[in-house]
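Submitted below is the structure of interest, expressed as structure tokens.
Here the complex is missing one protein chain, while the rest keep their positions.
The letters A and B name the chains in turn, as written, and every chain counts its residues from 1.
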Amino acid sequence: MSLKSTLSAATALTLITAGGAFADAHSATITIATVNNGDMIRMQGYTDQFTAETGIAVEWVTLEENVLRQRVTTDITTKGGQFDIMTIGMYETPIWGANDWLVPLNDLSAEYDVDDILPAMRNGLSHDGTLYAAPFYGESSMVMYRTDLMEAAGLEMPTAPTWQFIREAAAAMDDPENEINGICLRGKAGWGEGGAFITVTGNSFGARWFDEEWNAQFDQPQWADALNFYVNLMNDYGPEGYATNGFNENLSLFNQGKCGMWIDATVAASFVTGDDSTVADSVSFALAPNAEGVEKRANWLWAWALAIPAGTQQEAEAKQFIEWATGKEYIELVAANEGWANVPPGARTSLYETPEYQAVPFAKMTLDSINAADPTDPTVDPVPYVGIQFVAIPEFAGMATEVSQEFSAAYAGQQTVEEALAKAQAIATEVMEAAGYR
Amino acid sequence: MARSVSPRRKLINTTVAWAIGLLIFFPILWTILTSFKSEAQAIAAPPIFLGFDWTLENYRVVMERSDYGRFLWNSIIIAGLSTVLGCIIAVPAAWSMAFVPSKRTKDILLWMLSTKMLPAVGVLYPIYLLFIQMGLLDSRFGLVVVLMLINLPIIVWMLYTYFKEIPGEILEAARMDGATLRQELIYVLTPMAIPGIASTLLLNFILAWNEAFWTLNLTAVNAAPLTAFIASYSSPEGLFFAKLSAASTMAIAPILILGWFSQKQLVRGLTFGAVK
Partner (left out) sequence: MATKASRSAARIMMAPAVILLLGWMLVPLIMTLWFSFRVYLPLRGGDQGWAGFDNYVRFVSSSAFWPAVTTTLIIVLGVLAITVIFGIMIALLLDQPIWGQGVVRILVIAPFFVMPTVSALVWKNMFMDPVNGLFAHLWRLFGAEPVSWLSDASMGSIVMIVSWQWLPFATLILLTAVQSLDSEQLEAAEMDGAPWIKRFWFIVLPHLSRAITIVILIQTIFLLAIFAEIFVTTGGAFGTRTLSYLIFQRVLESQNVGLGSAGGVYAIILANIIAIFLMRIVGKNLD
């Protein structure tokens, strides 16, 4: 191939691809960035129905959680305009809403029935009373445990256990010979992984991230109590390498029958009782625990929600999609095709009033857990922030990831709990000073 | 430096070499095998090596969920064009460095390599803003340009070392015959440099294919290549080993096949031709 022909061929191809990029933009296509979890992937499967009903084509950008966050945040802060709908969480929504980066969802249709959204979810996805994202599903956290193992151990799980009971039960169910760990909990670094779990555990021991003057509180005894309790519990009865276990790893362990208990997101309930689980028939549920005498429990509140970035050219179409995906009809659609246990949970009051859904074993406990969580009053002592397993300020994600890395290092035995807390205190103080809170 | 050795020695060498080769290849083999297992057998304890129920279910699910063809096509276009474009720009530069060296040639070469040392994530925001301004987000053209620039120093380097091998006398002879600079380049040099250019193309195609920072962050739908395809399968809820393996196999298979067929050129390419 001569240089000249290579050159002209390449130029031609370049022009074609450049042209193709523009030609690809149809008017009735919306682009949605979403996370690759089970419920979202199921929704993608039903997109054809939406397109058939409305004539609006949908392009999916499905990414794993960390990549998604990085991708949508870059795009929204720079007004890149790559997406018509973004899948975001309860942490991002109020912050982005406050910056006017999202289209307010205050003119949704009557049949969408926005008042049907669970109040806790609606509050968490609003800023100054305006809804900025519609919950696709919502979750809290709760105890999932093996009834067969509890029975064998001669114990009975109360509806609202304490941490002390959890430890006792873990000790009784722990059976290394048969590869059964008494308890599986998240230890993986990351604010949304182990960071979220240890924060709610802290809450349930009376700890908090900041006092009302934004002073970091990791030097307080409540944090030492919480972290020491967690580390001892996991070292004694937790799985090997728990410092790198997140939601996925624990789900996999629990489904293989390797955990007596697992305290995690309520959405896991449909997986541990589903087809992929080897212990589906012997799982039951209880409220997340608290330390004795502490009124707050270790349950968080989270929702994956759909939001429309301000400035999109397809606002009307995007709203149409959101109404479809988070509306009552979608729930019925999934129920009809895959059974009630598989519908997206935790978003709508009406779902929990449906008799068929009330028959699902985890429905009541999920609702109770969600209702027990209050993002505006997350801790025993007053705090200046909103959010239970997070602090709804822009600096939190980075700071909490670093803090949880120090904690994970303590879980792995690379430093002591005291060292980890001292470093956490330094990190939080440094960040708050840099951000001008103090 | 191959010499004749005793059959016993050859047998020992062969055994050791195969053992090492299989050891290095094993993670890839294991991934491919796992992609044909059911999810339950993928995490079975003890692990099953070959005696499992072979299934194509994982591939079916992946194909159903993602538009594999589009990701693959984008990967081919982006990696291919950026490599070709890079070569077109690099050939003249490398030519002049090799045949008309000046005192600064080596400095320029080293400087070019040093541009690769900018940490990509540090300039994500600047580049992203620039791409918005120029309307290049999620366009194949934008990615082609970025990947071309990222790999350009390596291309220039490789070509430079190839060209240096070409004896200068041939050029002088051509010049005596009255060849112009352009003719010299096209009719004399290029044919001699074809093997070198081929291996350069190949290596850079692989580097561009595997680039996972810019291809993820600057694309959404239209230009997303296989790296984005993989990002939608990594750590979904429940750690589906078998599906992850199937997706991984699909992402690496094209380049693996290309690499195997062109192994000889690659060996030459990787040595930059300079190491004889």
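Points worth noting:
Note that in this section a residue touches a chain if its C-beta (ideal position, glycine included) is under 8 Å from a C-beta of that chain, and two chains touch if they have at least 3 such contacts.
Source: prediction; values computed, not measured.
Only one residue from A:L102, A:A189 or A:L421 touches the chain missing from this view: A:A189.
Within the whole complex, the absent chain has one touching residue among B:A93, B:A179 or B:A198, and that is B:A93. In the full complex, the hidden chain is touched by subunit B at residues 1-5, 9-10, 13-14, 16-18, 20-22, 24-25, 27-28, 30-31, 34, 43, 45-47, 89-90, 92-93, 95-97, 99-102, 106, 108, 110, 112-127, 129-130, 149, 152-154, 156, 164, 168, 171-172, 181, 206, 209-210, 212-213, 226-227, 230-231, 234-235, 239, 241, 244-245, 248, 251-252, 255-256, 259-260, 263, 266-268, 270-272, 274-276. With the whole complex as reference, residues 66, 70, 73-74, 77-78, 95, 99, 188-190, 239-241, 243-244, 249, 252-253, 256, 258, 394-395, 397-399, 401-402, 404-405, 408-409, 411-414, 423, 426-427, 430-431, 434 of subunit A touch the missing chain.
By our rule, only the chains that are shown with their structure count from here on.
Subunit A and subunit B have Cα centroids separated by 37 Å. Subunit A contributes residues 2-4, 6-7, 10, 13-14, 17-18, 20-21, 24, 31, 33, 36-38, 41, 44-45, 59, 61-65, 67, 70-71, 74, 78-83, 247-249, 251-252, 255-256, 271, 276 to its touches with subunit B in the complex.
Listed in rising order, the residues of subunit B touching subunit A in the complex are 39, 43, 65-66, 77, 81, 84-85, 87-88, 91, 124-125, 128-129, 131-132, 137-141, 144, 185-186, 190, 216-217, 220-224, 228, 231-239.
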